[in-house]
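For reference, the structure discussed in these notes is given below.
For this depiction, one protein chain was excluded, whereas all remaining protein chains were kept in their positions.
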Amino acid sequence: MSTAVKTQKLTMVQAITDAMATMMREHDDILVLGEDVGKNGGVFRATDGLEAEFGEKRVIDTPLAESGIIGTSIGLAMNGFRPIAEMQFLGFIYPAFNQIMTHASRIRSRTLGHFTVPMVIRAPFGAGVRAPEIHSDSVEALFTHMPGIKVVIPSNAYDAKGLLIASIEDPDPVLFLEPMRNYRSHKLEVPEEKYTVEIGKGARLQEGDDITLIAWGAMVDVIKKAAKEIEEEEGIKCDVLDLRTLYPMDRDLIAESVQKTGRAVIVHEAPGTGGVGNDVVSLINDTSFLYLRSPIKRVTGHDTPVPMCAIEDDYLPNADRVKQAITETVRF
Amino acid sequence: MSTAVKTQKLTMVQAITDAMATMMREHDDILVLGEDVGKNGGVFRATDGLEAEFGEKRVIDTPLAESGIIGTSIGLAMNGFRPIAEMQFLGFIYPAFNQIMTHASRIRSRTLGHFTVPMVIRAPFGAGVRAPEIHSDSVEALFTHMPGIKVVIPSNAYDAKGLLIASIEDPDPVLFLEPMRNYRSHKLEVPEEKYTVEIGKGARLQEGDDITLIAWGAMVDVIKKAAKEIEEEEGIKCDVLDLRTLYPMDRDLIAESVQKTGRAVIVHEAPGTGGVGNDVVSLINDTSFLYLRSPIKRVTGHDTPVPMCAIEDDYLPNADRVKQAITETVRF
Amino acid sequence: METQFPMKQILNEDGIVVNAEYESQMTEELTKELYVMMLRARMFDRKSVNLQRQGRIGTYVPFEGQEAAQVGSALVLEEGDWMFPTYRDHGATLTYGHSARNLFLYWKGYPMGCVPPEGKNIFPPAVPIASQLLHATGTAWAEQLKGTDRGSIVYFGDGATSEGDFHEGLNFASVFNAPVVFFNQNNGFAISVPTEKQMKSKTIAQKAVAYDIPGVRLDGNDIFVVYFETKAAMERARRGEGPTLIEAVTYRYGAHTTADDPSKYRDQEESKRRRETTDPLLRLERYLQNKGYFEESWKAQVEEEITKEIEKAVEDMEAYGPAEPSDMFTHVFKTPTWSVQDQYDAFKARVKEEV
Partner (left out) sequence: METQFPMKQILNEDGIVVNAEYESQMTEELTKELYVMMLRARMFDRKSVNLQRQGRIGTYVPFEGQEAAQVGSALVLEEGDWMFPTYRDHGATLTYGHSARNLFLYWKGYPMGCVPPEGKNIFPPAVPIASQLLHATGTAWAEQLKGTDRGSIVYFGDGATSEGDFHEGLNFASVFNAPVVFFNQNNGFAISVPTEKQMKSKTIAQKAVAYDIPGVRLDGNDIFVVYFETKAAMERARRGEGPTLIEAVTYRYGAHTTADDPSKYRDQEESKRRRETTDPLLRLERYLQNKGYFEESWKAQVEEEITKEIEKAVEDMEAYGPAEPSDMFTHVFKTPTWSVQDQYDAFKARVKEEV
């Protein structure tokens, strides 16, 4: 037997489909449900081909009701199935908020493990693809503050497949957020077989001693770009981290990096106030206070709704804003 | 005319009723609506007597549906009324999350001010009164992260009346959170007439040079107790702040205090991860980095659902936990 | 619509059979079982109210007056069926085999109160109103996918019909033909709000029309009609004929919870009147008497047995010991995250210090 892993070049959205198909082939208890996930294969084609392969009993077009999708998925999950529920956009998860907050995330805890909810909620999110209002919300912070659910955000095809498989295998509910901007932005070699990327572990994408850059989802490409340019322009070397999981966060990776660099810039699309960036600031404060050489900077979306798409670029953090924050931090 | 202000001794919940009655007498466009707010006067009696005084057209028992209450209140607010909508408990606001997130808070912004939503959402919240599951959630952080809505939390009768009147007068939506534990815990002299406490301004309850203590709602009594005891026990002098508004937060007050003391302990009931405490940490990082003598401590609820009430005291921060944090911070 | 959805009845207030459809199945044995289980439910309820008054448990939600609806419907279930109660449905959960001790523990605020006996598919009381209708639909759908003939019953009140989840639950169940019985107890009030302010429709049963499923309106204080109609609905579900909406018209005699004062919003004389006329136990007792099945000595004996059982449960509740704070930390996830573990460790350290 050869040890060479067979791979194929996939976009992130293809890797997501592949993760579901891979797992569904092995496990009959996995269901996919949501709006337009069947014949249509999802509005982003993330479930393309699944209904044809697994049939209408396992890949289910539901009525248009998010609370209904999550609430019935909870029932299915408590009774032997592993549902993967798709929210068409994260901005449409709000009608299901009650079901996620008071049930999906709490059932294990309130029944001391008697009932459990092994389900995955998938949702595309984030701005930058010229989507209409509400479609571009980036509200990961609402869920990291919700005890009992994990929050996972891949930024590329390889991580997406590995993290989604890990999420499906997780015995507890996982919110799996997919940055739309990265769905087709690049292709990576992705193993054809099953593999996992561990939930709770971030990745260091680039080594550097001067400053730590931290992001997730679509903002990872932004900090990569900023890191590259600032090194060329000013010789500043960045330690670039993709958090990949927001709850539980990779404390060790962040602490280790900041203890090395003494500086950090955190970048996210969501509004700064109440954003997950504040958690990262606290984590650094808690673990690495004495190492800090300058205040931590956050580069975030504004404390405004994501605006209409003609001006969304003025809402989103970009490499220039990140570079400015890097320079200010290094020169502090 | 005498300048002496006539006052009466009121509990916080009485002051809240008084605020509504005071404003409703002056303004016909103010409505009160919610579950059991009419004849029953609310499950905490916060609307007691209002239906009798203002009639069923202005004090309205609605069907049992939070999305319905908020959604129709939005319509009423856009069309000339100023609704005060009661959520029976903050833990039951989740079904209305979509209406608050995508409409109440965004309508001014998305219509460039053409339509506006001058409404107040009142909700009792927090643990410590032996309420059943879900009733004790403290999820202020979900709303500080929501652009377009203000979040106000009084801790005593005087502030409650003044802040509620300010909230009713505010041209934008305000979430007014009422710590149940403080509803009847003490009485204060409250002016009979109309007055306001400015939204966005915290209060310094005690002066001290050694460390800043920051809290809101029911935790204010906890930090007051801790401050008193730690001064007696160890001579540590605390600057005690009641934030009163969580969005927009009183940046100047916090910065000024921490720049004086060089140390801070933040206390809240909600889970630490994703809690508003992280925002306070960021604010201090942003404004007062060079003044900090030790890492900021947060004393918070756990990253667990608020447990069944027999063990809720083990969930809640108390003066002992706060004192421990103070000592660790001062001795750092 | 009231004419399209008339209130079905088998036994009238005087204990006279007014509808002979099921008479052959109304055996002495069944009748006595129904009576005993109702009596048990009532005695449990009264005990709970007393325990609350004595401060031995916390706030409690009484259901006296609703025993026929709860017991008659619960007795229809078979092993493996799923039950989703509200905070007011201990009569139902007890009948289906929940542990009385755990029910007491629930109202004492103990985490163990949410745990059903092993093998019993009883969900903890739904606190957010109407949210449980979707769970019942989901578990029933799962049974359908597995190809069993089991299903779900879900309890909810008149107030619950106003929530979006009521609608979504019935719609999903109808679309996927899930084997669920939606069992509504229309007790006339949602806390203080009377049904007339809750909805314009004169019946709840007619709401079934929106989903093209059967809607049945029945006298919820007549345990025979509750039992046989719920059984018929459950059998339809088992046969793959989908969900049913049942409206059981009833009344709660007491307060919404022990913290509520009903005199603020209604005339409690009405409760008194109903206790004497439409009471579910009294009515069945009259029937038993009419049939010559009833003996005071039998009732006394039954009461004694129930008293013993309940006293034992109270003892067990009190022998359970203090609630376990570590329960808060150990079941948030299967494997605790670092933040939960750190907080747990800090908690343990604090406890140690105190000792």
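Just so it is clear, A, B and C label the chains in written order, and each chain counts residues from 1 on its own.
Note that a contact is a pair of C-beta atoms (placed from the backbone, for glycine too) under 8 Å apart; a residue touches a chain by one contact, two chains touch by 3 or more.
Worth saying up front: this structure is predicted, and the values here are computed from it rather than measured.
The absent chain, not drawn in this view, touches the displayed chains A, B, C throughout the complex. Across the entire complex, the residue among B:46, B:76, B:142 or B:160 in touch with the chain not shown is B:76. The chain not shown here is touched by just one of C:121, C:174 or C:192, and that residue is C:174. Interface note: of A:39, A:57, A:186 or A:293, the residue touching the hidden chain in the full complex is A:39.
Of the residues in chain B, those that touch the hidden partner chain are 57, 62-63, 65, 67-68, 70-81, 95, 98-99, 102-103, 108-116, 147-148, 150, 171-172, 200, 247-248, 251.
Within chain A, the residues in touch with the undisplayed chain are 35-36, 38-41, 43, 61, 63-65, 67-68, 91-92, 94-95, 130-135, 272-273, 302-305, 307-312, 314-315, 320-321, 324. On the side of chain C, touch with the chain left out of the figure occurs at residues 1, 162-168, 171, 174-175, 177, 197-202, 206-207, 209-213.
We take it that only the chains that are shown with their structure count from here on.
One inter-chain figure worth recording: chain A and chain C are separated by 41 Å, centre to centre, where each centre is the mean of the chain's CA atoms.
One simple way to say how far apart two chains are is to compare their mean CA positions; for chain B and chain C this gives 36 Å.
Multi-chain contact residues of chain B (touching two or more other chains): 67, 91, 94-95, 133-134, 272-273, 302-305, 308. Chain C has residues 111, 114, 127-128, 164-165, 327-328, 332, 337, 339-340 in contact with two or more other chains.
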